[in-house]
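Just dropping this structure here.
For this depiction, one protein chain was excluded, whereas all remaining protein chains were kept in their positions.
Up next is subunit A:
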Amino acid sequence: MRRVLIIGATSAIAEATARLLAARGDSLFLVARDADRLQTIATDLGVRGAVRVATATLEVTDFDAHAAVINAASLALGGIDTVLIAHGTLSDQIECQGSVDALRREFVINALSTMALLTPLANLLEAQGFGTLAVISSVAGDRGRQSNYVYGSAKAALSVFLGGLRQRLAKSKVNVLTIKPGFVDTPMTAAFKKSALWAQPAQIATGIVNAIDRGRSVVYLPWFWSIIMLIIRSIPEPIFKRLKL
């Protein structure tokens, strides 16, 4: 039985992961913006077997509120073993190209707020000498592409941050897991015709739980994205800049 804090708990991937954790009897503390949605999910996880489920609302861009939520989670769970950070927005690339405000907002949500949350959480786990910080980044952070380089560069910053944190915390027996999902079939994409590249949130969730259990450092989910991204990263710039990706 683990004590798990999930930030961004109403996202499809986080919810699917929470179901797997609930079914094995973990205690969960869920954080998201919308109280009604949190309650809907908390009730569901209770029926599925979670030993304890508590919730708190948080606007991740409200940096001053972070500490209180982390304290509340630690109190409610009686300590924290695992943290999953899953919040984020899929940025509108075109809007970000025309608006510095939009650019800044996307970086605050997808990079800075996560780094801010990780700062006290990393110190907490470092002090206790055990635990896992699992954070959802993206394959989009592996190389800048014209179609979503604002989102991608925020995730790239996050991935680099996580790499450094992992190295720092290794000696304290705290694992930092960087999760890089590819295309995921969430309700937002229901109308798209799905190719073989698309995965269900439940598949991603299984991959996340396995990676946490095995103490992995970086996982691409599903695994074949590691090969796709290896190829994309190795295309020379003179060729890459002519591609439509």
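One rule holds in what follows: a residue touches a chain if its C-beta (ideal position, glycine included) is under 8 Å from a C-beta of that chain, and two chains touch if they have at least 3 such contacts; residues count from 1.
Criterion: contacts and distances are computed from a predicted model.
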Name per UniProt, for the chain absent here [options: "DMSO/TMAO reductase YedYZ molybdopterin-dependent catalytic subunit", "CRISPR system Cms endoribonuclease Csm3", "FAD-binding oxidoreductase" or "Siroheme decarboxylase NirG subunit"]: "FAD-binding oxidoreductase"
Of A:Thr43, A:Ser99, A:Thr119 or A:Gln146, the residue in touch with the unshown chain: A:Thr43
Touch with the omitted chain, as defined above, among A:Gln128, A:Gln200 or A:Ser226: A:Gln200
Missing-partner contacts on subunit A, residue numbers: 36-37, 40-41, 43-44, 47-48, 185, 187-188, 190-191, 193-194, 200
